[in-house]
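Dumping the structure here so I can ask a few things about it.
Of the protein chains in this complex, one is absent; all others appear in place.
To keep things simple, chains are lettered A, B and C as they appear, and every chain counts its residues starting from 1.
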Amino acid sequence: MDFGPYLLLATMEGAVGAAVLALTALGLSLVFGVMRVVNVAHGEFFMLGAVIAWWVAHLVGAHPALGFLAALVVAPIMVGLVAAVAERLVLRRLGYDPEATIVATIGLLYVIQQAALSTFGPDARPVEPPVDFRILLPWFGYSGYKLLVIAAAAALMLCVWWVLARTRVGLMMRATRFDRETARAFAIPVDRVYGGVFALGAMLAAVGAVLIVPIQQAHYLMGHDPLLLSFIVVIIGGLGSLRGTVLAALVIGMSDGVISVFFSPTLAKILATLLVAIVLVIRPTGLFGARAA
Amino acid sequence: MTTKAAKPGSFRVNRRTALQGMAGAAGLMAAPGFVRYAQAHSGAPIKLGVPIHRTGIGASYGRWYERVLTAAVKLVNEGGGIAGHRVEAIVEDDGTDPRRGTEVIEKFATQHKVDAVFGHLFSHVVNAAAPRAGELKMPYIVCSEGHHVASVKLNRYCFQPGITDVKSQVQSMAPWVMANLGKKVTMIFPDYAFGHDHRDYFSAAVKAKGGEVVALIPIPPTETSFTRHFPKIPASTEVLYHVMVGPGVLTFVKELGQHFGSKRPQLFGFVDSIEAVDLASPALEYLEGTHFWEGNPRYAQANQSAHDKFFRERVGVDANGASKSDPKDVSTYAHMFSVWETLFIIKQAMEKADYHGPEKKVAFMEALESLKEFPESRQHPQGRKIFNGKTHQVFGHQFISKVENKKLKVVHKTSIEDGMYPDEGDYTKMSF
Amino acid sequence: MTAGGLDRAALLHLAVPALLFALQFVLPDYHHVNLARVMVLASFAAGYNIVFGYTGLLSLGHAMFFGAGLYTAGLLAQYAGVAAAPGFVLAILAGALFAALVGILALRTSGVSFMIVTLMFAQAAYLALHYFGDYTRSDEGFVVPAELRRLFGLALADPATRYFTALALFTGTLAVCHAVARSSFGRVLAAIRENEERTRMLGYDVFAYKLVALALSGAVSAAAGAAYAMLFGYVGAGLASIQYSIYPLLWVLMGGAATVLGPFLGTLAMFYLVDTASGFTSAYLFLVGLALIALVLFFPKGVLGTLRERALPWLP
Partner (left out) sequence: MLKVDRIDCCYGNTQVLRGFSLELACGEILCLLGRNGAGKTTALKAIMGLVKPRAGAITVDGVDLTHLPAEAAPRHGIGYVPQGRRLFADLTVAENLEIGLMARHTPRAARERALDLFPALRERLDQASGTLSGGEQQMLAIARALCLEPKVILLDEPTEGLMPSMVARIREVVSTLRRQGTAVLLVEQRVEAVLEIADHVLFVENGRSRDRLAAAELRARPELLGRFVGVGD
């Protein structure tokens, strides 16, 4: 294939990856920004979203679009509930101590993963896309659903931005993120904000998973990659910065795809990984973060 | 401990309940008056350690290996056990992790004190566990299809008598692929050791038959999306050879379909990619008309042997290779027969060596090395096999199947000789 | 801390290896071989503890240093026929070198950024093992031939030799950690952990201290890796995956960060937790997860850290 179309394809693929990654990373970023908690179980919330999506789609059974839409509603809610319970029972009791929460969320990771294995099983299971059409370009065909994913992710991000920037709940979150004690002195229910943010973060991961599952299938070990990538995005993008998160997701999503045009894919991954490390060394606050962590 | 069989498809060897049952049974047998009934199996049981990938990346396979194991052990015990001893299979999960796999071998050897270990599947776990098995002087019989045993780089305690290795599989199929699908091949394979085996052995076989590998496309181990690798497939490609082990296979096929549409080259794949995956899954329609290697035909063929029928019946698998209790629960049919056959080979070798306890371990392994051929039978439902005692590797028939109406139909069965290659060493020259 | 306390601490550090030495004569086979492995892995954890516990740097890249030792010893044996002893020395150097290189870059960051940078470097190294799969056999790994696994003429595959070698390594690491904990170097590290800015004001070159700590930690981790290759005969990329960056963190947190014996205790506890739990349920990871959560809820400073806080303030 010629270079131009090749690059186009890599770019489109990068955009799809970036869209879902941005959603997932945004969840991690919120939790990290507001609560200063590194949630290692974030990838498992992603996996749980995918698994529940499969389960719901199967239960509904009717037209794929119906099952998918049901999953899009049910999966995030259920994952949010799980997260809220975990926050209440574990993280809050730890006083959100950074190191303790890392260990606790590693524990949570094991618990969720094993629970998925025991109930859902070890096999990868597909969910049918709600729409199935192929866009035919002169050089190659492309999945229409994938383009839809980009649109859906963008719409969801706008929603999140609107909630954060324009609503009272968003204002409470931003105030809590900035100064927990003063927020408390102004009657902001910090405990509930924390619980809500943790649940919201998990829900964003779950939504990302529901979007990706018609492309990728649900599998109980699928949480690993989104976690790693989200970490990178959150750090490169600057803590808790929505704009930074989106831009970083784009950069990360694209760079991997475009570098692999020029090098062997594994070498591309190595280079992309090193690039991230070097960027962080040069700009420890992230490419787009204005303030130090 | 006897592995308890519950209803097919849902059973699982539960060590604790089995243990309790055992203790109870032992108590009963020890009671006066019951001695006679225990005579059917005389003396101490023969204990076999079976490491299973219950968790981790191999869990899909592990689940089915365990089911086959349970069925096979039950059958052996119904037939009087091994040399009159009841067989106990002790299962431990190894998490598909090399370190844990090694620890489990140690546990079998030093805590459970088993007579032999068998059943390991994933290559990295086998490679990690093999040296320890040798050091612990523990017969270690794998069901892995890797080339590691036949490469004679392990030790004399390691055997693979139940399934053909990758090198042989690939080599025996190449001529048919060249003759029927095309001579210009592009290979897509995972960029780790298993994929490299395919790359090396299949490329060699293609060249030997006058074909040409026009492109090699390694996929990084952490990849979840494949579309962006497809542009590297040259337009001149006649056959796309794909091995995509792991949960990404549906994605791979779907994206292949989106990318090529109907203007695609011939596809030839390794069934490992779609083991435990229902061919009626959405997205897999695209595989219609493509070809796969199968170790053992998943779908009962028109000329199904009585042995295959018997094997399916006992394991609880239907004619579509799925669990009888849940048609969505598809087995790893192309590989799992190896657990069954390996147990019967252990039985054969132990009985040949007049094995009654660990003091005869060496005799058992020498007996195993002396075996030459396994005829197609209930014990060997996959078919006849020839065993090479020097390389500890077995050679059998391979199947090439075409996807027709969401089922795999066998179109070619290779001869055993197609897969033969010169020995790479001789284990019998090593000491025990 | 009283003078008597110091003596007690030193005594304890002598007593533990002595006890482990004595144990090899009475332990059943299974626990004998387990303990040998636990000692090797505990050395890795102890290496990790130097940066995490004493210096307060949370690295997620130590699999790279463990892997550096593992592969240096393994590859040299495999392709150059280098025996265990020189392989071991070269592995330690490789570990220190890798750690120093990573440190020069990564130590310019702190906190979560440091975590990610170390994680990224380790991930790149892990992928490189796949990229050079022709030599490393990537995830499948390779077996180090038994005839090369000899130290001073003794076969390392022999249970007694293995146990003794593991014990020697462990005792060595214990001595290093004990020395670090009590030296002025160690006190500067602790000062950096407690208040980096103030330590810098006092005129210490914080960067250099951290770099040395990281290199030392890398060397110890690599020693454990080389020992793993030589004692257990297997080298594979799985042992350099991100999992093996998380394990030492868990072990150290479980036993107690910044305690000399914590890493050993944590490794031991974690091993037997998995081993016993897997005996009666295939869902043992569930139990491990719950145990971790319970641990941070009720023993936030790890076993020894809690003990030190509540009962034994002299514990090193």
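One rule holds in what follows: a residue touches a chain if its C-beta (ideal position, glycine included) is under 8 Å from a C-beta of that chain, and two chains touch if they have at least 3 such contacts.
Bear in mind the structure is a predicted one, so any value in this text is a computation, not a measurement.
Visitor: Taking the whole complex into account, name the chains on display that the unshown chain touches.
Guide: Across all of the complex, the chain we cannot see touches A.
Visitor: Pick out which of A:92, A:134, A:184 or A:283 touches the chain that's been left out of the picture.
Guide: Looking across A:92, A:134, A:184 or A:283, the contact with the absent chain belongs to A:184.
Visitor: For the chain not shown, which residue from A:175, A:206, A:247 or A:279 touches it across the whole complex?
Guide: Touching the chain that is not displayed is residue A:175.
Visitor: Touching the hidden chain in the full complex, which residues of chain A are there? Just list them.
Guide: 168, 171-172, 174-175, 177-179, 181-191
Simple rule for what comes next: only the chains that are shown with their structure count from here on.
Visitor: Which integer distance in Å separates the CA centroid of chain A from that of chain B?
Guide: 37
Visitor: Give me the residue numbers in chain B that touch at least two other chains, ranges are fine.
Guide: Chain B, residues with two or more chain partners: 55, 191, 220-222.
Visitor: Would you mind listing the residues of chain A that make contact with two or more other chains?
Guide: Counting only residues that touch two or more other chains, chain A contributes 114, 117, 264, 266, 269.
Visitor: Using the touch rule from the top, collect the residues of chain C that touch chain B in their complex.
Guide: Residues 28-30, 32-34, 37, 127, 130-131, 133-134, 137-144, 146, 157, 232-234, 236-239, 274-275, 278-282, 284-285 of chain C touch chain B in their complex.
Visitor: In their complex, what parts of chain A are in touch with chain C?
Guide: It is residues 32, 38, 90, 93-94, 97, 99-104, 106-115, 117-118, 228, 231-232, 235, 239, 264, 266-267, 269-270, 273-274, 276-278, 280-281, 284-285, 293 of chain A that touch chain C.
Visitor: What residues of chain B sit close enough to touch chain C in their complex?
Guide: Spelled out, the residues of chain B in touch with chain C are 12, 15-16, 54-55, 92-93, 95, 97-100, 102-103, 106-107, 109-111, 123-124, 127-128, 130-132, 134-135, 146, 148, 153-155, 191-194, 196, 220-222.
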